[in-house]
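Of the protein chains in this complex, one is absent; all others appear in place.
Here is subunit A:
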């Protein structure tokens, strides 16, 4: 087994529109995601980040270039189901992802389709619900749950397929602050305790602060990457792209401009309190 979970080489993707014009959503992207990494992709609407996510589990195929998931070429049709099983995907709107009328049936849907042995399914469903802390809701109807709970059920449904990597495309965008916290806690747990490789796409800068690495997309290209400290210290560049930095990072940046001696990589309230 290699240490690389996803390998993207010279990837270009063009959407064709009705009037036969094409739109280049991704231009010559190169990116490697390591096994066990917590990667965050930032970028504003239309920057190509969702397209990139869909290419990572063969929902879309490259116009040119290659995407390898755990060594498998996404263009290899015979590997399609292995790829989808290796890299599970969670989308923005929880209501569009839940298929059953009972929580545990919803979670069982994936492994059932894979033809997994029923006893094994039972085990996986229980374990997945336990990991997302929704075991006590296993007999509830998903549509009566809160947004954060629904999204955790969607995550459990992906977990039940035993993926090595989970790709989350703005999973918190439609949630309230409590729901966002619940889902973020779950995502971190998947990475730290269950050892899943995480690719998390988001607009929320505070969710990116704890990533191992951040990739910033703009107009279909990777324009910046590095640790959260490296990326957020570029306040001016981030603002130019139309992205945010945490409020304390911006405050430290403003104070530095006024000649106050502060480090450039402040991300949290505690760090700024210590530095001032």
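The rule is simple: a contact is a pair of C-beta atoms (placed from the backbone, for glycine too) under 8 Å apart; a residue touches a chain by one contact, two chains touch by 3 or more; residues count from 1.
In this text, contacts and distances are computed from a predicted model.
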Can you tell which of "YdbS-like PH domain-containing protein", "Energy-coupling factor transporter ATP-binding protein EcfA2", "Branched-chain amino acid transport" or "cytochrome-c oxidase" UniProt lists for the chain that's not drawn? "Energy-coupling factor transporter ATP-binding protein EcfA2"
Hey, which of A:27, A:44 or A:219 is the one touching the hidden chain? A:44
Check each of A:59, A:141 or A:276 against the chain that is not shown and name the one that touches it. A:276
Option from A:62, A:88, A:142 or A:179 whose C-beta touches the chain left out: A:179
Hidden-chain contact residue, picked from the options A:71, A:118, A:242 or A:263: A:242
On subunit A, residues whose C-beta touches the chain left out of the figure: 43-46, 92, 146-147, 170, 173-174, 176-179, 203, 205-206, 242-244, 246-248, 250-251, 254-255, 258, 260, 269-270, 272-273, 276
